[in-house]
Structure formats: C-alpha cells, structure tokens
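One chain of protein is taken out of this complex; the other chains stay put.
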Amino acid sequence: MILKRLLTAPALFAAAGALLAAGLLLAFLYAPTDSSSMGFSQKIFYYHAPIAECALLAFAIAFVAAILYLRSDDPRYDVLGMVAIRLGLLFSLLVMATGMIWGRAAWGVWWTWEPRLTTFFVVCLLYTAYFVLRQTVEEESRRATFAALFAIVAFISVPFTFFATRLMPSGLHPVVIGPGGGGMPGSDLLAFFVSMIGMTLLLLAMIRQELAVEHLKEELHHLKNRIGA
Amino acid sequence: MTLAEAVKYVAAAYAIILIVLVAYSMFSARRISALQRELQVLEEAVDKSAKRLGGE
Partner (left out) sequence: MGGRQFVAILRKDLIRELRTKEMLISMFLFVMLAMVIFHYAFSVKENVDLTYFTGGMLWVTFIFAALLGLNRSFAQEKDENCLDGLLLCPVDRVTIFFAKMAGNLIFLAIIQIVAIPVFTVFFVKHGYFGRLPSFLLVVLLADLGICALGTLLATISMNTRARDLLLPIIFLPLIVPVLIAATSATTAIFSGDSELGPLGARLVFLAMFDIVFMVAAYGTYDFAIGE
C-alpha cells in the first residue's frame, strides 16, 4: 500500500462535508417525520448508523493492515493500523453517545443492554486495551507485532460479541433501538445513503490526515536523531 | 416526552457529532502545520551547518 501524500486531502474533507450536509437536509426536510417524540428522535439514526458502520470499517482496515504487517514487516502498515483503530475508537464513542441520547429521547432510559449498544461498549473497552498493549512494549518491531496480533483477534471477536448479546434469553431486551417502524421507505433510504457515503469519505479523509501527522512525526524524529539533538 | 423536548435531544446528538469530528480534524490540521514548521526550521539549521562545515 502506497503511503498517502504528505498533505491533507482538503478535497476529501470538502466532499465529505458536502455530502453530510446534504444528508442532514434530506433527513429533516425530505424524509417523512412521524410527529411523535419517538418518531422524531428516529432522526438521530441518519448519522448514528453511518458512524457505527464507519467505526467497524475502521477496525476492518486495521485488521487487514495487521495481516499485511505480519506478512511484510513494513512498519507503515503498523502506523495505518494504529491510526485506523484510534479513529475507530473515536467513532465508537460517538456511537455510544448518540445511541444513549436516542434511547433517552425515544424510550426514556439512558441505558439498555440491547445488542448494539452493548457490543459497542465492549468494542470501546477492547480497542482501548489495544493502546494499553502498545504502551507496554518498548521495542518497536515487537510492539507492532503484538499490536497486529491483537488487532486481528479483536476484530474477529466483534461479530461473536454481537451475536452473543442476541443469544441471551429473549425478554431480557425489551427495548430494541431499530431504524424506526418497520422498513425504510425510499425517501428515508436516500438520506441514509447520502449520509453513509459522506461519513465514509470523512473517515478516509481523517485517516489520511492522521497518517500525515504520523509521517511528519517520524521524519522529525529521524532528523533529530541525525543531529543528535 | 414532548416533541419539543425530543427536538432538543436530537439537536444535542447532532451537535456532539459535529463538534467532536470537526474539533478533532482541526486539531490534527493544526498539528500538521506545527510539525511542518518545526521540520522546516530544523532542516534549514542542518543545511546551514553543513554549508559552514563544507566551507571550512
């Protein structure tokens, strides 16, 4: 994988911003609203779901980067993995925040142990552990190897965690936060897709930006070493 | 919960999303400029001392 260009990608950010704004407008002006409070709070879904999918996408990118690192020993894959997980963690925290607000608005409770919220909570703990692991290894190549191993195992565990939370006896999860009443009519779908693509572009833009930061830090580090500073 | 209250919650959710993502990206961008500046300063210093040594 070729390292991205050093400069940030303003084009990606601009495109993301435009699509997200469009998605927002579509969600509020075009998609039909059920004028109950529960129906209105469903509007959160138009960003909440894309953020969730982007978090998982970020972890998937880290998973692939980890495998590639183990096969090639190229440290750039390690950096990509770390950046992806950092952003995935950020997005996961946002998923939890918006999920909890939605739950409060729609169902009156701040927390419910329903599968998606619970899974993302475990995911946050899991990928925080990734950074704890990184901190405890000083030698660079070993740190990258262990981080890659953990990124692989962690990502595999996510679907298992999700399905396990649904395995629990039914009746324990009376509140299920779903995308509004039964199926999504066409106008809903459009707003959702536009936001989804916009959020994905935003993730990619942020990954690019973070990679640039890490690359610069690395160059600075090398330069300082050469000078003996 | 009334519709008015629900609107406040929805607004809060979107606000949090936008604030967090925009703030994070902005901090990163600022970090990049700072790092680039520092890199430039150091490179110039290295060039200068290299020229001086070369001249001697």
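So that you can tell them apart, the chains are marked A and B in the order they are listed, and the count of residues begins at 1 in each.
Here is the rule we go by: a residue touches a chain if its C-beta (ideal position, glycine included) is under 8 Å from a C-beta of that chain, and two chains touch if they have at least 3 such contacts.
As the structure is a prediction and not an experimental result, all values here were calculated from the model.
When the full complex is examined, the chain removed from view is found to touch A. Touch with the chain that is not drawn comes from one residue among A:156, A:189 or A:227, which is A:156.
In the complete complex, the hidden chain is touched by one of A:107, A:146 or A:193, namely A:146. Think of the hidden chain as still there; on chain A it touches residues 70, 122, 125-126, 129, 132-133, 136-138, 142, 145-146, 148-150, 152-154, 156-157, 160-161, 163-165, 167-171.
In this section, only the chains that are shown with their structure count from here on.
Work out the mean CA point of chain A and of chain B, and you get 20 Å between them. Of all the residues in chain B, the ones that touch chain A in their complex are 1-3, 5-7, 9-10, 12-14, 16-17, 20-21, 24-25, 28-29, 31-32, 35-36, 38-39, 42-43, 45-46. Chain A contributes residues 8, 13, 24, 35-38, 40-41, 43-44, 47-48, 51, 90, 94, 97-98, 101-102, 104-105, 108, 202, 205-206, 209-210, 212-213, 216-217, 219-220, 223-224, 226-227 to its touches with chain B in the complex.
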